[in-house]
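What you see is the complex with one protein chain gone and the rest in place.
Chain nomenclature is as follows: A, B and C, assigned in order of appearance, with residue numbering initiated at 1 for each chain independently.
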Amino acid sequence: MITVRFFARIREQLATTELQWPAIATVSELVADLAHERGQAWAEALLAPQIIVAINQQVANRDSVIVDGDEVAFFPPVTGG
Amino acid sequence: MITVRFFARIREQLATTELQWPAIATVSELVADLAHERGQAWAEALLAPQIIVAINQQVANRDSVIVDGDEVAFFPPVTGG
Amino acid sequence: MSSRFAAVSVQSADFDPGIEIARLGTSADVGAVATFVGLVRGVTTPGQEPAVTALELEHYPGMTERSIADIVELAEQRWTLGAVRVIHRIGRLAVGDRIVFVGVSSRHRGDAFAACEFIMDYLKTRAPFWKKEWNARDEAHWVDARDTDHTAAARWS
Partner (left out) sequence: MSSRFAAVSVQSADFDPGIEIARLGTSADVGAVATFVGLVRGVTTPGQEPAVTALELEHYPGMTERSIADIVELAEQRWTLGAVRVIHRIGRLAVGDRIVFVGVSSRHRGDAFAACEFIMDYLKTRAPFWKKEWNARDEAHWVDARDTDHTAAARWS
């Protein structure tokens, strides 16, 4: 299993903070899987071009490999400071 | 009469904080006059190329005109901050 | 330098810039302390939206602290620094509240200024924080990332 986390605008759009998901090979496949299972709103939120993905709290990309036990996070561009 | 003031290293070299002097046309003439009356040490201190001169607390130069009642100051490059 | 340390705090509590500056300047070989304090602005672009009344800051616990520590490390590789201190607040803040503190000490002012601004520019574009604003009509909206922040960060690379 992997842990998938959502922050800020995406968290609100999907009304989901965190979920557990079966291990899967890459970020792209995880997004496709979530979109397929959860529907159009999820596809749109997670496929938006500016969305940032992190694996184990390091910025990653759509091709990055996921392994069992990883923490994958999706969030919008940052606006701190 | 004009007031002539000296600061920092120059003040110490000349052992003079301030003096009154008869009005004179320019800074160059004032320096020549002081060097003539006070001797070699004054000539060297006031003719050193890096010395800054101010008239009425505004930076001036050797050709600047002095009028009666002015305050003329000589000081080394500044080192504050 | 003798007093090298870097400390990062992400906290809901306020901080005291005076105390932080005093701590940054405790080594005999420190001649310069450059600091930045970010505040919640209540006025947006004149004539546009209603004034902001409050802000809520969300972060990614763990990743946020680590990404700031990485930014501080980049600065320490690039300039000769004494101590570095970064504090970023989270949770709900009112107009005029302090949001962020970045303080850098060094022998000379050039390094302290450059590193302080670098850390702020990178923090704005790399550290996972998100701002939600409330306005005078009690409407909430997520703040959009600004191109100018990315331009500011890009000039260091």
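By definition in this document, a contact is a pair of C-beta atoms (placed from the backbone, for glycine too) under 8 Å apart; a residue touches a chain by one contact, two chains touch by 3 or more.
Being a predicted model, the structure only gives us computed values, none of them experimental.
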Visible chains in contact with the missing one: B, C
Of C:A7, C:A54, C:A69 or C:V95, the one touching the omitted chain in the full complex: C:V95
Touch list for chain B against the chain that is not drawn: 5, 7-9, 12, 50, 54, 57-58, 73, 75-81
Absent chain, residues of chain C that touch it: 16-19, 21-22, 25-26, 28-43, 51, 95-96, 98, 107, 109-110, 112-113, 116-117, 120, 148, 152
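Methods note: only the chains that are shown with their structure count from here on.
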For chain B paired with chain C, centre-to-centre distance based on mean C-alpha positions, whole Å: 48
Centroid spacing, where centroids are CA-atom means, of chain A and chain C in whole angstrom: 27
Rounded Å distance, chain A centre to chain B centre (Cα mean): 73
